[in-house]
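The other protein chains are all here in position, but one chain of the complex has been omitted.
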Amino acid sequence: MASPLVAVRNLRTLFPVGAHSVFRAPATFVHAVDDVTFDIDEGEALALVGESGCGKSTLALTLLGLERPTTGSIDFAGQEMTALKGSELKAARRNMQMIFQDPYESLNPLMRVGEIVAEPLIVHKLANARSDREARVRAALEAAGLKPPEVYLERYPYQLSGGQRQRVAIAAALVLEPRLLLADEPVSMLDVSIRAEIINLLAELKQTRKISILFITHDLGTVTAVADRIAVMYLGRIVELGRTADVLTQPRHPYTKALLSVTPAPNPRLRKERIILKGETPDPTRLPGGCRFAPRCPVAQPLCLASDPPLTALETGHTAACHFG
Amino acid sequence: MRTKDVTAHVDEKMPPTAAKPVLSVCSLSVDYVAPPKPAAHAVQDVSFDLGRGEVLGLVGESGCGKSTLALALMRLLPPAGRIVNGSVRLQDIELLDLDEARMASLRWSQIAMVFQGAMNALNPVRAVGDQIAEAIRQHDRTIGKAATVRRVDELLELVGIAANRRTQYPFQYSGGMRQRAMIAMALACNPAVIVADEPTTALDVMIQAQILDLLSRLRRELGLAIILVTHDLGIVAEICDRVLVMYGGVTAEYAPVDLAFNAPRHPYTQALLHAFPDPDHPQAKLNSIPGAPPRLDALPPGCRFAPRCPQAMERCQQAAPALYALPDDQFASCFLVEDTAEDRRGSLDHG
Amino acid sequence: MRNRRLINKVAWALFTICFVIVLNFFLFRILPGDPARAGIRDPRLTAEAQQAIRVRFGLDKPVINCFASINPPKPADCFVNPLDTQFFIYVGNLFRGEFGISYHSNQPVAQVLAERTWNTLLLIGVAQFLAIILGVALGVIAAWKLGTPVDYSALIFSLVAWSLPTFWLGIILLFWGSTNLGLPIGGMVTPGMNYASIWAQVIDVGRHMFLPTLTYTIVFLGEYMLIMRSSLIDVLSEDYVLTAKAKGLNSYQILKAHALRNAMLPMVTIIALNLGFTVAGAVQIETVFSWPGLGGAIYEAVGQRDYPMLQGAFLLLAVSVIVANLVADLLYTYLDPRVQLE
Partner (left out) sequence: MESSHPGGLTATMRNFSRNRMGMVGLAMLLLAIALAVFAPVIAPYDPAKPPRATIMDIYLPPSAEHPFGTDDAGQDVLTNFLYGARVSLMVGFFASFIAVAIGGVMGLSAGFIGGRTDNILMRFTDIMLVIPDLPLAVVIVALTKPSLWVIVLVIGLLGWTSTARLIRSQTLSVKQRRFVTRARAVGAGNFYIIRRHILPLVLPLLVVNTVLVISLAILNESTLSFLGLGDPTAPSWGQMLNFAFTRGAMSAGGWWALLAPGIGIVWVVLACTLIGQGLEQVLNPRLASHNLSSTKQMILRPPRTQSQHAPQAPDQA
């Protein structure tokens, strides 16, 4: 088997907390991403699922090099990303593009669609000939399902619907022909009827262009149609990782079970017993000793408060970090 | 001509408590007027009944008029809003006939509201307990200070907030707690009906589950009637008894929740359901609805869904279908169900 | 948390005052009108008396040591007996309350300023009080009646009032008041008047005060109205006001319980930030109405090239603005729980 496109090993991104003062060193750190390891294969979609504040967006920004990891390594297409700086990093980044949550916010309101999609080419000084650039912009728009592209080139984002805007964002990512797409909650701000379009588009890109996708979401319900594997994150850690069908049908970590149970199923006949966790995600500056999930875990045992379970393999490609998983 | 004598639908199969509706809305229509622009028909001829302890889901995409409908029930429309037709009866009182002072006295004591985004719906510079107490005292002038405090504590406890947080400010609460505090505030005067406008939007799934759980407990224990405005069909499937699907300001389908999900009759409801991943075939391609909802100030001449409807006929472009009454208390406004319709008694003639 | 904020604010104000003292000192030394070089020009003073004043205010000493030998400057010199320089003598004198001797009247500057401070405070105090009360009230009415003719008239009035040069409005009102109402054309009291009673004195001062106060009130009223109006419109568009309405509160209750306090918060900051302009207004008004206050002192000192007076008056004004800003800052902390408890 070929080596994965992305190999993340023991990645850790910490943020200092409190006012950064000349006199005081920060006393505490937010463990935004804490010892995370995973792979993404060529043409594979990995869904990263977790509640807000679990570190999933920080993980994406760290992959992109917009946040510096504290420790750990990111191997992207055979290149160690954490060691890169300046122009090398910029060049490597070309193969890794991001799509953001809110298409109303992630597009500059004063730029035309054509300019937005061409921007990555200009920034990377690619396709400098005007005709070449235009051809690539058109191709990207078409690939993102905005057909015919001429209709959209001169429009401003405010003249487009939410779904079209998200397609523009996708086109701007595709124009560099990246090998990895980081999609941070790409559909959570969209109406249900439009949501399906975007998810279908991502699934199609994965299939036809062999683009790898990291699909970040808080909603397990949206990932099934596109993700090959699911990674569940809690407080900076991956607590369960496995093939989509395995995780959905045989969740092994109590947190995954709880998340699955509260994900609304679109049919009243599928109403099920919900495992509702008490309270909210704890303060990531004061992590509990032992298992991070223990204080909210419905099946926690004394052992869980004492020792932190490692991510252990259960069956082929399915791992969970639970003493009793 | 728009007919006024409309909707008489009561379901014998409903639980006996629901026999007499707490709230009954009849062909309610709301326009937004901002001359010189044409009036936007945000809500048109919407009717429904709500029984004690019942949860009605009001679903639709953004801009379909569901929030306008919710505000119209409270008579809290923005100044451009006009209720141009219909009736809202709350326990035999016609709300639309009341003068403003009388309406103000019924607000919150009879019909309360949980707003979208509790961060903005709570005054940032007043303690949360204070804002709940204000609602209590507004509708019960005789209640003493100590009794008010006791009641506030009781309410906070009911929604799972420790009483010692009474004197804290909204910014000291987490998102989920603010929404609970809003619910506690809504319960302050024991209202018969609560209108919850997107109460879980922008909250995480787990917090959402906590809030939904709280709402269903309240409906069970207090017999509260709840109108749940949402864009998420999943939430409706979780806790609602009946569902009213709105599209472009009109009722597309109005049915018991099981029928709406398992035997939807309106193509829009069907399309919405197909846009969800099928639990049996999770990796199958999703069905999307091409196009966008109509602008309320430029509605198509015929059926409002026709431009996006996969089954649209010639007729749909010219005339809007009535809301047809179907067996088992199901209603749909589509020409396709005309033949199976029991009658047109519950229908609204747009032609 | 709150205490740390308080200490921070006070420390910052003190630092700013130090900055103003340094600025004030060097400004007068660097710019051409150096009082040390201008010397003590009063011909009535004897040579000994002039020398005594020189020594008292250190005018015979270098500004600071390293500047004594300016070419080339020797930084090391700064530390040779640094306190025996004009700057530190000046600072030391300030702490003893000595601001210098007025070139014009030969009186100690501190004494002249002390008398005049109260006159300015009286004028500014009454006028600001009126302007704030009326401006806020007008702003509330305009915001409440948004889009009605009441609102438009208030808006236009305020925009015009804001655009009026203070001194010119003063002149116009002075022209009108002295000819039509028989009000005095300047000063604080009628000269040479013997008052029969304290009431007669109060009435006389009041007659002198009427026009300057009116001018001042109109100018600031407009600005406060504009700020209050827009602040209240923002608050009234907030969701929590809708919540209050849904709770059954009527408009008066909502204004009282929810809107006014929230809308006043930005007002407090802006009033504080405006204190600098307030002082500017005082200079203009006291000039037009010959009001014997600090602003008038600045004007007279400019005309007479009375540098010690100018220096002292500026320092006093700057320090009072800084202190008033500090007070407003702390008041804000008290009013807004978000800042208080953060």
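Quick notes on this one:
As written, the chain order gives the labels A, B and C, with residue 1 at the start of each chain.
Here is the rule we go by: a residue touches a chain if its C-beta (ideal position, glycine included) is under 8 Å from a C-beta of that chain, and two chains touch if they have at least 3 such contacts.
Computed from a prediction, not measured in an experiment: that's the story for all the values here.
Just so you know, the chain we are not showing touches A, B, C across the whole complex. One of A:G53, A:P120 or A:P149 touches the chain omitted from the figure, and that residue is A:P120. Within the set C:V109, C:A154 or C:V321, the residue that contacts the chain not displayed is C:V321.
Although one chain is not displayed, its contacts with chain B can still be listed: residues 4-5, 7-10, 21, 24, 26, 29, 49, 75, 77-87, 89, 92, 94, 96, 342-343, 345. Although one chain is not drawn, its touching partners on chain C can still be listed: residues 12, 16, 19-20, 23, 27-28, 31-33, 143-144, 146-147, 159-160, 162-168, 171-172, 174-175, 178, 185, 233-234, 236-238, 241-242, 245, 251, 254-255, 259, 273, 275-277, 279-280, 283-284, 287-288, 298-299, 301-303, 305, 307, 310-311, 313-314, 317-318, 321-322, 325.
On the side of chain A, touch with the chain left out of the figure occurs at residues 20, 22, 64, 66, 90, 93-94, 97-98, 100-102, 105-111, 119-120, 123-124, 156, 158-159, 169, 172, 176.
By our rule, only the chains that are shown with their structure count from here on.
Across every pairing of chains, the maximum count of C-beta contacts belongs to A-B.
Centre-to-centre, using mean CA coordinates, chain B is 57 Å away from chain C.
Taken residue by residue, chain C touches two or more other chains at no position, since every residue touches fewer.
Touching two or more other chains at once is no residue of chain B. Chain C makes touch with chain B in their complex at residues 238-240, 242-250, 253, 257-258, 261-262, 265, 335-338, 341. Only residues 51-52, 161, 163, 191-197, 199-200, 203, 218-222, 224-225, 244-245, 248, 258-259, 262-271, 274, 276-277, 280-281 of chain A touch chain B when the two sit together in their complex.
Residues 74, 76, 101, 104-109, 112-113, 115, 117, 120-127, 134-135, 138-139, 169, 171-172, 185 of chain B are the ones touching chain C in the complex.
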